[in-house]
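The complex appears here minus one protein chain, its other protein chains still in place.
Presenting chain A:
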Amino acid sequence: MAELLGFPPQVLFGQLLIGLINGSFYALLSLGLAIIFGLLNIINFAHGAQYMLGAFVAWFGLKFFGVNYWVALILAPLVVAAIGIAIEKTLLRRLYKEDHLYGLLLTFGLALIIEGSFVHFFGVSGQPYSVPAALQGGNNLGFMFLPTYRAWIIVASLVVCFGTWYMIERTKLGAYLRAGTENPKLLQAFGINVPLLITLTYGYGVALAAFAGVLAAPIYSVSPVMGSNILIVVFAVVVIGGMGSIMGAVVTGLLMGLIEGLTKVFYPEASTTVIFLVMIVVLLVRPAGLFGKEA
């Protein structure tokens, strides 16, 4: 087969596909972080743990209750969101008036506790979760083989990201969220229940993480450390996209996945660091991030 830029097309497109899939996870996770940071002013370090919890709820459901993948895709985000809402109502709520750092420390501590307990009970090796029957197999596109489940991840992630964007930018509820992000006190003085809005927003951001976790369960093993592995990259994505920017989070997530994939083809040694190099360059050139508003 003809080579493309000196590489067999199978290799190039294969890595681009992997990049796009990683990018889909980056997009879902950084979107949740961006929404939470926007309204709550909290850097949610528990996001990785909540992603992991989503995968584990799906795994538990299947193993002990026979809950299939499709039900888990809805149920796990709801369960994890409920846990998130309990955290918001009992702990985070006390920190809104304090510096960002306190929220970061609290959620970081929570992440350590959650991950530590799961490592204690399940070890770090990971549990298998099989691809649902309807999404097994794949198609040969001629230039590459496309496994159905991987295509599904990209589609599902894009639909959820776009749906979230639409909800925030085009609906009344989204207008409350945007207004609350700018000036919560005034929004409340118009008669909007801002504390409730905050709780629901945190729940939604957490649900996004859990949804990503369920999506990830069949392709990455369900492991207690799966969240902390991805979270550092996701934070870099949020910084590159611009803190609190919705569109920025999604586009940057996908873009960074692709850049990572391409780097794996052209210079594999740098593939794990390339996103941080991009972050450094972006911070030097545009400190507010690619999509962030200059302060």
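Observations, loosely collected:
Basically, a residue touches a chain if its C-beta (ideal position, glycine included) is under 8 Å from a C-beta of that chain, and two chains touch if they have at least 3 such contacts; residues count from 1.
As a convention for this text, contacts and distances are computed from a predicted model.
Taking the options "Alkylation response protein AidB-like acyl-CoA dehydrogenase", "Monovalent cation/H(+) antiporter subunit G", "ABC transporter ATP-binding protein" or "Helix-turn-helix domain-containing protein" in turn, only "ABC transporter ATP-binding protein" matches the UniProt protein name of the chain that is not displayed. Residue A:179 is the one among A:18, A:67, A:146 or A:179 that touches the chain missing from this view. Across A:53, A:153 or A:194, the residue that sits in touch with the chain not pictured is A:194. Touching the omitted chain from chain A are residues 172, 175-176, 178-179, 181-183, 185-195.
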